[in-house]
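Note that this complex is displayed minus one protein chain, with the remaining chains in position.
== chain A ==
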Amino acid sequence: MSILHDIPVLSLILLSPLLGLIVVLLLPKHRSSWLKTAAFIATLIPLALSLWLYSDYDKQQSGAPFDEQLNWVEVPLNKELQNGVSEFMFKFQYALGIDGLSLPLVLLTALVTAMAALAAFHVKKRWKSFFVWFLLLETGMLGVFLARDVFLFFVFFEITLIAMYFLIGIWGYHNRERAANQFLLYNGIGSAIMLLAFVLLVNTAGFRIEQIGEQANFIYSGSYADIARNMADPNAWVNMSPEQLDMFNPFQMTDTMQWVLFIMLLVAFGIKLPVFPFHTWMLKVHTEAPPSVVMIHSGVLLKMGAYGLLRFGVMLFPEQARDWAVVLALLGVVNILYGAVLAFRQQEFKLVLAYSSISHMGIVLLGLAAFNEIGLQGAVFQLVSHGLISALLFLIVGSMYERTGTTELSKLGGLARSMPFMSGVLLTAGLASLGLPGLSGFVGEFLSLLGLFESMRWLTAAAVLGVILTAVYVLRSVLKITFGPQHEKYSPLKDARLIEAIPMIVLLAFILLLGCYPSVLTDTVQYSIGGLFEQLLATRAGG
């Protein structure tokens, strides 16, 4: 047993950015270098802890020893008491936990945020409030992946929205306010739908009975464990019709309602992913937000959509997910091809990368749609891999913009001459993005395609077309920037400084590690996915 089991490590990971936030608040607001250093150090704590946790994580036990739980608020409900029930109450729980699915994403969040904190070196104004929102955003993201209660999940999800909203709206480029508003509008609608779905879910499946002597307490809560257990148990009230139960059953979740909930979750998280045609908001964020924020947005926030879809959509509604596997796969293929063709059209590099994200998140949908272990592993791998690659790409975009003052492809060219290091990293990141073996992008792509191929050949073949198109748009834009004759005005530009080079090298190292030694991730995911998969197989047999 390591010392990790004796300390509330998950809470430490979650709350350490807030500690940094307090330090930042106490520092004088014109001391930009103090603020930057403090914020960076604050992001190192969750990074160190989650790395430690990752290395110590016992794959067999699925992280259960790390569960942390506190009752936060208990609300007595004014419901008619039935025989044997002494009290109805609603418990709002502070419940944290990890499994093979959330742990890699926690680590990804901590890593990308720390690297983004270094990239925030370029921020020019109002450093203090920037880092306050920045660190709040980190806590929000970590909370989303650590939460084990749907309402807690929702709260953290909302925190990320608010923090992002201000980070885009204040520190963005020209049209920052429009971008921030559109971001909030879309995501606000998404979270409203999500909340509605959660409330309906808790109202039917989110209860447990605590027996105290003769009396029974009837407790509603958003606990993942309760909901999942009730949903999976054919003898739970949630799955019984009034005839079977021989009494009025307010908890029954009918087929229709299951479908409604599944589709609501699909839309809510599809907006975040984003799934075509809900993608326009993220184009604006990519172009208008400051690069360090886009690193987080594209590196982590989009992953919350896929995580939610997997955690709530697929895990709680496996039958619906299975019946709609073709729909998911179709959406994935549309995302891949639509994103790729439009990425090829763009003249603005940030938009190329934005459409490329749409295309790459399509691969995640393919993995989910595969509905087998290989595909799910591929989807998770692709999440982590794309998080690292897109963070690296936007890191470089930020550093290049600082020097050239533009990200228009037509105005760039030949930067390899004056910035060989940065151009080399950009090219490598581009190659990772187009799925070159040896780098992480290949593994996620390959596993997703391999998984989907079992059931849907033609759709997989169509998705492979995307592999070709990805090469086309990545090389077109990257070579336009780095190769070719150099514009005269760029010849005095300096290559990356140490503080810029460090995050590039770190991200690249992780991309290489995952590409060459993917088991370091797949083995961690395996136990959780494997367990989930047995459930899914059971429903498959049952359905």
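The working rule: contacts are C-beta pairs under 8 Å (C-beta built on N, C-alpha and C of every residue); 3 or more make two chains touch, one makes a residue touch a chain; residues count from 1.
As a convention for this text, contacts and distances are computed from a predicted model.
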For the chain not present in this complex, what protein name does its UniProt entry give, out of "ABC transporter permease subunit", "succinate dehydrogenase", "Phosphoribosylformylglycinamidine synthase subunit PurS" or "NADH-quinone oxidoreductase subunit L"? "NADH-quinone oxidoreductase subunit L"
In the full complex, which of A:F40, A:Y94 or A:Y165 touches the chain missing from this view? A:Y165
Determine which one of A:L195, A:A228, A:M257 or A:L513 touches the chain that has been left out. A:L195
On chain A, what residues meet the omitted chain? 77-80, 90, 158, 162, 165-166, 169-170, 177-178, 180-182, 184-186, 188-189, 191-192, 195-196, 199-200, 203, 220, 276-277, 279-281, 338, 341-342, 344-345, 373-374, 377, 414, 416-417, 420, 431, 436-438, 442-443, 446-447, 449-450, 453-454, 460-461, 464-465, 467-468, 471-472, 475-476, 479, 482-486, 518-519, 522-523, 526, 530, 533
